[in-house]
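One chain of protein is taken out of this complex; the other chains stay put.
The block that comes next holds chain A.
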Amino acid sequence: MAYTLDFSTPVNSALLIYILFSVQKIIFPSTSTPKAIPTEFKHGYSWMPKEHPPTVLFKTYTPKTLEPFDGKSGGRILLAINGIVFDVTAGRNFYGPDGMYGNFAGRDASRGMAKQSFDLDMLTAIDQPLDKLQDLRPDEIENMKGWIDHFSNKYIICGKLVDNDAA
């Protein structure tokens, strides 16, 4: 029985060309490196992430500069205890405008943390000097320190709070 071996049929030519092309690529692999470094690991082995992991700059805040950060316009939420400013944006449910403790956003919450109260009279007005916390009992100071530890573990310390004229 004779086999028909006709290289000039279109299908055979196409297959032949494909085979020759692939064999050429196997024997002579490509050595070009992409001009732009890929930003996804799926796109190449030598890749780099597009951005650095986000970092926050440690800033000095005053009651007036801290106040806008109350989350009302969807921005960051900051809160101060004993002069340490915490970024509590991750806890928007608690400290956001409709949260249970929303009163404390953008303010010095030291007295409220010490006395375990979220009433508005725990907060000092923005244009007043910072609350010196001198009339707190030792156990209230302990309570406040406990809250500082809790916040340090859960949220980022991103600044310190000083008086309006000290900045």
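The rule is simple: a residue touches a chain if its C-beta (ideal position, glycine included) is under 8 Å from a C-beta of that chain, and two chains touch if they have at least 3 such contacts; residues count from 1.
Everything that follows uses one rule, which is that contacts and distances are computed from a predicted model.
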| item | value |
| --- | --- |
| Which of "COMM domain-containing protein", "General transcription factor IIH subunit", "thioredoxin-disulfide reductase (NADPH)" or "AMP-dependent synthetase/ligase domain-containing protein" matches, in UniProt, the chain that is not displayed | "AMP-dependent synthetase/ligase domain-containing protein" |
| Which residue of A:V56, A:M100, A:L120 or A:A166 touches the chain not shown here | A:V56 |
| Missing-chain contacts mapped onto chain A | 3-7, 9-12, 15-16, 18-19, 22-23, 25-31, 33, 37, 41, 44-59, 156-158 |
